[in-house]
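Structure below; questions to follow.
Heads up, one of the protein chains got dropped from this complex, but the rest are sitting where they should.
Naming follows writing order (A and B), and every chain is counted from residue 1.
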Amino acid sequence: MPLKVIEKRDVEPLVRHLMERFQVVGIKKKDGKNTYGVIESPAELRLDSCATITSPKKYFFPQRETLLQFAVDGSWEPQAVVEAQPRIIFGMRPCDIAATWMLDMAFSEVNPDANYLEKRKRALIIGVDCKEPCDEYCFCKSMGTLEVETGYDLFFTAADDTYIVRTGTPEGEALLEEWGKAREALYEDRVKLRAVQREKDERFKEALEFDVEELPRFLEDSYRSLLWDVLGEKCLSCGSCNLVCPTCYCFNVLDEVKLNLSEGERYRVWDSCQLEGFAKVATGENFRERRGDRVRHRFFRKGKYMKEMFGRFGCVGCGRCTRACLVHINPIEVYNQLKGGE
Amino acid sequence: MMKPKIAVFEFSSCEGCQLMFANLEDEILEVLGAVEIVNFREIMTEKGDDYQIASVEGAITRESEIERLKKIREQAKVLVALGACAHLGGVNCIKNYQDQEEVRRYVYKERAEWFDTIPARPLSAVVPVDYAVPGCPIDKKELLEVTKSLLLGKKPSLPDYPVCVECKMAENICVFDKGMTCLGPVTRAGCAAICPTFGNKCEGCRGLVDNPNVNSHKQVLQEHGLSVQGILNSFRMFEGYLEVAK
Partner (left out) sequence: MDARLLPTVDLDTIFRPRLAQLLNVEEMTAKEKLFTFQFKDGTPLGQDPGQFVEVSAFGIGEAPISVSSSPTRGDTFELCVRAVGNVTNALHRMAPGATVGIRGPFGRGFPVEEMRGRNVLFVAGGLGLVPLRSLIHAVLDMRQDFGAVTILYGTKNPSELLFRNELAQWEARDDVDYQVTVDVADESWRGNVGVITTLFRGLPVDPRNTVAVIVGPPVMYRFVIREVLGKGLPMGRILVSLERRMKCGVGKCGHCQINGVYVCQKGPVFTYAELRNLQEAI
């Protein structure tokens, strides 16, 4: 795929151009913090900012999503509802691109989920490279998600006054082609790109004290560790870690009827395995009643189960769960403690 | 099908939750298509005593209220506590931490002799309560959901997870990150995290989740600068009765 170059000053016109055909979403400021939102004017887009509260997964898997419309008395066939629109996510970070790969796997395996996949397929992803770690909580380098090879249509790396743009798909290439202001990369641009990548790599430190491939084994060996009880004592079971996680995709399904009581809709809503009622059945049996067991389940899902299911870790090292955790449960510390055999 | 008859009553309260009921405006006609309101002092003059559902606002703070509530309970098939005062005792219970005689003089002034006062309590401390619409004030949407559930024969269920869930879904900046303290991590959700969404902290008006990790939450509050007294005060705003009951 060709390498292109865009002048930084041309990004705003590019965004404006894209806004004519797509809903463009990207990182904006909210109360002084970064969050993904719909770009209303090109100047809002902050390609340099990172560490958003929640991940861009909401554009493929919204917090609340209608699945079905029905008649309460079943007098007409229930109708499946799938909503999707053309959309560009401009400025997705490598960790979130890696997380999107995980969601793609989860929602296309065995029983493909149209509600996710239609949104996903109608979206174009323009990635942006990180220059430095978001803060002390991110550990993407250790999780192998600092660099991504696929999963984007275009990928921007800032170098001096330009962005050097990798094209990942023909759709991405066509987007630039049609806009017409990106130039072919020259030899100097390639040299510059390598230099930028090298400098970037040096700024990111390894946070884990071991090779991450060993993580499933460490988890397996510590299934009965007291560490889970200790974390369970602290955990508020507030679900924040799951809700901000870019790879969490558990959901609950609920019905809501209109006031006429004759028709309604079924919707899904984000859920969290840390919440008390997550594994509770109608008879009252709770299959994961203890807080510590729930904390363990989360770490096992991220570090072992998803790896077994999909071949990659469910944790991309974005650090969002640590930032959101009021009691400072930090996967870097947890994983390193596991390695220490605690 | 016979429309179920609903009556709305109030005890010691600001009547704000009934006002939320009366303020349904957009939905009230549709609601009235499904139910018949037979007694609701705030919006009508008729007073019917034939009802199946009693929605009751307010805490119990006087002996006479106990008798009146028991009568309502006898008549109603379903008793719904409307709002924090009815559900938890609410702000009324702050008085329980003061000298009752002083409170009486302060409130009723020169007519204090005419009125008795007892420590404030939620409806459930007096009679069995079937369901609650929590909050100070109640949430309009939740009131409608509970109403619809009752009409459909579905047990109205309150979320058993804390306000943090709704804050994260709304992508709010964490209240603690703004230098404030918050009861959201132990407070039952269902309000769409309305206070944090509009820049305030959660004061716990909806009551605690079924199994809150209170100890860990207290440590979080202390870590963010709240003294033991400060912690007690913040919980006493709405959960005062709970503390006494223990």
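Here, a residue touches a chain if its C-beta (ideal position, glycine included) is under 8 Å from a C-beta of that chain, and two chains touch if they have at least 3 such contacts.
Computed from a predicted structure; not experimentally measured.
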Residue, one of A:V257, A:V295, A:C318 or A:L338, that touches the chain absent here: A:V257
Residue, one of A:A114, A:A158, A:V196 or A:V230, that touches the chain absent here: A:A114
On chain A, residues whose C-beta touches the chain left out of the figure: 67-68, 70-75, 77-80, 82, 100-101, 104-115, 117-118, 120-121, 123, 150-151, 153, 168-169, 171, 223, 249-255, 257, 261, 264, 266, 268, 271, 273, 278-285, 287-288, 293, 297, 300-301, 304-305, 308-309
Positions on chain B contacted by the hidden chain, ascending: 152-155, 157
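Just so we're on the same page, only the chains that are shown with their structure count from here on.
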Chain A-chain B separation of Cα centroids, rounded to whole Å: 38
Interfacial residue positions of chain A with respect to chain B in the complex: 30-33, 35, 53-54, 63-64, 72, 233-240, 243-244, 256-257, 259-261, 270, 272, 275-277, 291, 324, 326-327
Chain A partner contacts - residues on chain B that touch it in the complex: 27, 30-31, 33-34, 144-145, 148, 151-152, 160-162, 164-165, 167-169, 171-174, 176-178, 184-186, 209-211, 213, 215-217, 219-220
